[in-house]
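The complex appears here minus one protein chain, its other protein chains still in place.
In this document, chain identifiers A, B and C correspond to the written order of the chains, with residue numbering beginning at 1 in each.
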Amino acid sequence: MAAAPVEPIGVGLLGYAFMGKAHSNAYKTLSYMAHPPPYAPQLVALAGRDEAAVAEAARRYGFAGYVTDWRALVADDRVQLFDNSGPNNLHAEPSIAAARAGKHVICEKPLGRNADESYEAWREVRAAGVKHMCAFNYRFVPAVRLARQMIEGGELGDLFHFRARYLQEWITDPEFPMVWRLSAAAAGSGALGDLGAHAIDLARYLTGQEVQAVSALTQTFIEERQGEKVDVDDAFAAAVSFSGGVVGTLEASRFCPGRKNALLFELNGAKGSIAFDLERLNELRVHLPGSHPGAAAQGFREVLVTEADHPFVQWWWPPGHTLGWEHTFVHEVHHLLSAIRDDTDVAPHGATFEDGYRCAEVCDAILRSARGGRREEGRDRQA
Amino acid sequence: MAAAPVEPIGVGLLGYAFMGKAHSNAYKTLSYMAHPPPYAPQLVALAGRDEAAVAEAARRYGFAGYVTDWRALVADDRVQLFDNSGPNNLHAEPSIAAARAGKHVICEKPLGRNADESYEAWREVRAAGVKHMCAFNYRFVPAVRLARQMIEGGELGDLFHFRARYLQEWITDPEFPMVWRLSAAAAGSGALGDLGAHAIDLARYLTGQEVQAVSALTQTFIEERQGEKVDVDDAFAAAVSFSGGVVGTLEASRFCPGRKNALLFELNGAKGSIAFDLERLNELRVHLPGSHPGAAAQGFREVLVTEADHPFVQWWWPPGHTLGWEHTFVHEVHHLLSAIRDDTDVAPHGATFEDGYRCAEVCDAILRSARGGRREEGRDRQA
Amino acid sequence: MAAAPVEPIGVGLLGYAFMGKAHSNAYKTLSYMAHPPPYAPQLVALAGRDEAAVAEAARRYGFAGYVTDWRALVADDRVQLFDNSGPNNLHAEPSIAAARAGKHVICEKPLGRNADESYEAWREVRAAGVKHMCAFNYRFVPAVRLARQMIEGGELGDLFHFRARYLQEWITDPEFPMVWRLSAAAAGSGALGDLGAHAIDLARYLTGQEVQAVSALTQTFIEERQGEKVDVDDAFAAAVSFSGGVVGTLEASRFCPGRKNALLFELNGAKGSIAFDLERLNELRVHLPGSHPGAAAQGFREVLVTEADHPFVQWWWPPGHTLGWEHTFVHEVHHLLSAIRDDTDVAPHGATFEDGYRCAEVCDAILRSARGGRREEGRDRQA
Partner (left out) sequence: MAAAPVEPIGVGLLGYAFMGKAHSNAYKTLSYMAHPPPYAPQLVALAGRDEAAVAEAARRYGFAGYVTDWRALVADDRVQLFDNSGPNNLHAEPSIAAARAGKHVICEKPLGRNADESYEAWREVRAAGVKHMCAFNYRFVPAVRLARQMIEGGELGDLFHFRARYLQEWITDPEFPMVWRLSAAAAGSGALGDLGAHAIDLARYLTGQEVQAVSALTQTFIEERQGEKVDVDDAFAAAVSFSGGVVGTLEASRFCPGRKNALLFELNGAKGSIAFDLERLNELRVHLPGSHPGAAAQGFREVLVTEADHPFVQWWWPPGHTLGWEHTFVHEVHHLLSAIRDDTDVAPHGATFEDGYRCAEVCDAILRSARGGRREEGRDRQA
């Protein structure tokens, strides 16, 4: 197969919690599963503030070293790709610094705590001329990618509706402690930026249209935890219209018992419909009535997206052998490394910092609409 | 069982199309299935404008006679219950006339074409002192009634969310003809009054809260059919807050391929969640985590609502022997006849003209919000 | 529409319990729903042993009279159709007597308590020259009929597999009382004749093949109830081969908690597959991969069998307005009355006494195989 040797690429990673673990696994798995990989990732160093913990994590995931200040990663010449898996308030500044230092950047979502911060990040990385990716990993679910392919191929016809809701249950209990995700200073917003951002990004990616206007509300059900004020939304809901005429709803909440990680969306077009539930990540529900065969037997198909010709599946297993949530990161990192190697655009299939910024504009518009009671439009700043 | 003989009640029915057929079937089935019935319905006369057609329908459904002017029903002393299954523009006037003539009234939804018309109808029937029902038949789905019982019983705890969408596909085709449901003069509104009204009524019924504010949009995808202007909404979407703190979304559309008659709702509360899909009318999905048994095996239960102790089921079949859509009307009419016989309130389980009116206020608020781009509240007029 | 007047047909019904209620409802509903009906059923008399109860039931369902000895029905000249909804040990003798008296006969399943009794019933009614039907009502589920149409039309290609299981839960509790269905003298067999017979009939109907050989076992989990011996099977399981090469399994049990009335079957053919669950009576799951549209999105379709061109649906409601279990009886009786009026065959879509007999041969073979430990073939007696 691969006659040419695979070049190495040095990776510096900020963060070793949930996202850091998922990204580490992706770099390690990539090399032998998506074989030959675009680059052979070299895990140069891991950054974190707690020295004992970051040292242990570096050992665990196989990083050559660790640092307790992300600036050391930025300054490290061995690092060619800066992976920002830190908390939201550490997204913009380190990403910008890394790009200025000439490193390619992948940053977890949301890109910033608000549209201004996100815009600044986009403007800077773009000016630096590096490759940049905002890690909206659900674009890399095989079922989601298949949906996009079908929509792009015109199989749904003109689109009428997009509706999505991202529902979780984890803070329903009033005794659940105060964490950084419940603080505006650290997180920017609540369910909106954490969950809603994914739904907004998929809305843009799947319809190929920009969100034009939102009529929204937010709610904080439990306003104090452990004596601290919760100053972010527990949930939001919005009626939404898109630039190409699509209308629908967007919603997110962390107060939905029984919903563990339910990112649900549905698209309706003139020729058919598509629906998805992240809790059944390997499945896509597709309705495409047609003349033959089975003209009298139409209905939503339960498509198990594990066929050899389905997106990303060629790297993995035979039909019916399902993938998990973590695999989305392998696909995502593979996409970024390919773009770096071939100097191609990360867009449209990978989300760029521009996508991260445009999503943040929608989030801000939702917050403005919720506060002011008016329909709001996102701004359209250019880099 | 029934020692006392069952009294007759004379029924006059306006309309013999879809709804007239469903109501006729309910009166006929009621007598021997919900045995003994509160009254034995006597099908006195059927009203419709096309004499040949109404005569044939009267023969088919076993009405003693027919009339071509609904005023003749109102004037007929044998009629004690006036059943208005006519089109929306014939809801208010005949219902008011019948009530003034001392007849009990059941009227199909939406009660009027707008809140003013609906308010007038409510005010009048209330003043007449007769029993009045707005035929929101989905309150009489066993699964929906079970949901209400559980919520009332506190099994879900404090409610956080209600979200509903009512999706159909029948006018997706641009060649679908112009019909009265697509004209504002005849129907008042489009998907909103036809489908959305059901969702709004269930929102009020299930949460026990009033809709407080809506932020909405509407859309008409195909603006002309057969040379005539479609001046109603093809779809609407709204972010909604309720008087008791619940937030959520409401949505309806007739442009959703593959969705035949999908009225879907979900409620999330502090102790659990409930979900429903009208296309699976016999099922309720219920999540109620608890300590025992199966503490480690929690998730949405697929409840087949056909047990002997489930609402309405005692009249029908053993567990697992499912009911259909039409049975909701049998339950509904039974409820009304019981209220007449016992002089009890139609509310809270049956929808009254007040419920029809309050639903219409929400519909009007949605239209105002869609037009003006502002959050709107429904008015709270008293009879 | 119907210029010609509809002729009456006199119906005498034996039994007023579960099945009697379902049949009564069918005769009453038929007339105005499947309009115009083949005949207008006249409910002449109801037969039952408990005079007070049968009198009350006759009043409830609108029979003109009642009798306490079924022989009086047989002797009644006004009765042209004898409907046998009695217990299994009253299937053969009254059905034969009625046929000899020149009445058409519909008899509940199983036709007899064993193959000999069933054979005798078939031979006699056939000799009498009347129309005869064994009430395998699941042939009249719209989804089941659609499955048959697709198979007959070659849409599944050559068949490989048929597998069915009919699972209920109602005698899992050891405290459940001794009832006639648990006694061989009254019922013939247990889950086999009660539930398995339905599965066997559908196997024959859907594959169009005879069951050729069975390798089976039976089990009685609770051998005594209220001091009486349970001498029928609580469950059976069989590996089965068919005359045309299909292979599969058949199974029934009343010891499956959570399974209320789960008759599940699946067919696999060279071109596709079909699956069904009676608890979701309005749905058929259909897999028919094809080239277009959606070639990359293949999977089982959830077909809501409520379209106007689906079997039986034209009599009822618009798409998405579901039917219930009881509607199968309306379709079944309509089929029989049409066959009587037009002097056409009840077969192949209606089950005849021959079908009842052939099913009984399979049941007997299963019992022989369970007892003797050998593969058994059903006999092939001719009338």
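Everything that follows uses one rule, which is that a residue touches a chain if its C-beta (ideal position, glycine included) is under 8 Å from a C-beta of that chain, and two chains touch if they have at least 3 such contacts.
Keep in mind that what you see is a predicted model, and the values were worked out from it rather than measured.
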Completion exercise
Touching the hidden chain, out of C:Gly153, C:Pro177 or C:Pro257, is C:Pro257
Problem - Sole residue of C:Gly15, C:Gly248, C:Gly294 or C:Gly356 that reaches the chain not shown, by the stated touch rule - result: C:Gly248
Exercise for the section: Just name the one of C:His35, C:Arg78 or C:Lys271 that touches the chain not displayed here. Expected result: C:Lys271
Fill in the blank from the handout: Residue positions on chain C contacting the omitted chain are 160-161, 163, 165, 167, 172, 213, 215-217, 219, 221, 235, 237-241, 245, 247-249, 251, 253, 255-259, 266, 268-273, 287, 289, 298-300, 369, 373-375
Handout entry: Those residues of chain B which, in the complete complex, touch the missing chain
Key = 146, 149-150, 155, 271-272, 283-284, 286, 288, 290, 292-294, 296-304, 307, 309-310
Exercise for the section: Spell out, residue by residue, where the missing chain touches chain A. Expected result: 1, 18, 22, 24-25, 28-29, 32-33, 35, 56, 60-62, 168, 170, 259-262, 278-282, 304, 306, 316-327
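We take it that only the chains that are shown with their structure count from here on.
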Handout entry: Most central chain, judged by mean C-alpha position against the global CA mean
Key = B
Exercise for the section: Return the distance between the CA-based centres of chain A and chain B, expressed in whole Å. Expected result: 41
Exercise for the section: Averaged over CA atoms, how far is the centre of chain B from the centre of chain C? Could you give it in whole Å? Expected result: 35
Handout entry: Whole-Å gap separating chain A and chain C, where each centre is the average of the chain's CA atoms
Key = 54
Problem - Touching two or more other chains - residue numbers and ranges from chain B - result: 259
